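Only one protein chain is missing; all other protein chains are in place.
Our next item is chain A:
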Amino acid sequence: MHYVSQILPSLISGTGMTLSIFFWTIIIAIPLGILVGLGMTTNFKPLTWLINIYVWLMRGTPLLLQLIFVFYGLPIIGVVFQRYDAALFAFILNYTAYFAEIFRGGLQAIPEGQYESARVLRLTNWQTLRKIVIPQVVKIVLPSIGNEVINLVKDSSLVYVIGLGDLLRAGNVAMARDVTLVPMLLVGVIYLLLTAVCTLVLKRMEKHYSFWR
């Protein structure tokens, strides 16, 4: 117990980094994902083509590799990020692609008749999107978004590769120094707590949207 209280401060400070990456990625990548998802459903070929290449790149290569490229690769062409900014940039790029695919699926699940019905009522495209399409899409995509959100909690551990001190790294350091698995056990418990909170929040949101079918 004494040992636990000794290493806990460093683990908690690592959790801070994990949470910071997590929140900023969610806050920025979800709205971006909606926009890119909308872009995928347009008939403007150059745009959909461009987005498809972007999504293919982001989903087709490991996030670890993307982190390395952003931090070590981009400086070669003169784009220099701080460690933290590089991590955030890579995470947002990567997760926007996944969210965009999810939103595209949700948008395409809305029947054409809903748009036509809105059109004969003379609602503008924006009004249709805001009042009719988005609320229905959110309900459809919530379970898939939830999956990605929980993945993100764990994926954030990849930032160690560019030398950021997150939760897993803090545990790793303590394990190597003290030659014991206890820090890693604690790390596991903290990740479980974080994902438990996410699961609860997502359940709540799904319940919130269950008042209509």
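One rule holds for everything that comes next: a contact is a pair of C-beta atoms (placed from the backbone, for glycine too) under 8 Å apart; a residue touches a chain by one contact, two chains touch by 3 or more; residues count from 1.
Criterion: contacts and distances are computed from a predicted model.
Asker: Name the absent chain as its UniProt record does, using one of the following: "Amino acid ABC transporter ATP-binding protein", "Hydantoinase B/oxoprolinase family protein", "MoxR family ATPase" or "Dihydroxyacetone kinase, C-terminal domain".
Answerer: "Amino acid ABC transporter ATP-binding protein"
Asker: Given that one chain is not shown, which residue among A:His2, A:Lys45 or A:Arg213 touches it?
Answerer: Looking across A:His2, A:Lys45 or A:Arg213, the contact with the absent chain belongs to A:Arg213.
Asker: In the full complex, which of A:Pro9, A:Pro31, A:Pro111 or A:Gly163 touches the chain missing from this view?
Answerer: A:Pro111
Asker: Touch as defined at the start, partner being the missing chain; which of A:Gln136, A:Asn151 or A:Thr195 qualifies?
Answerer: Going through A:Gln136, A:Asn151 or A:Thr195 one by one, A:Gln136 is the residue touching the chain not shown.
Asker: Check the options A:Gln108, A:Gln127, A:Asn147 or A:Thr199 and report the residue that touches the missing chain.
Answerer: Touches the omitted chain: A:Gln127.
Asker: If the hidden chain were put back, which residues of chain A would touch it?
Answerer: 111, 113-114, 116-124, 127, 131-132, 135-136, 139, 211-213
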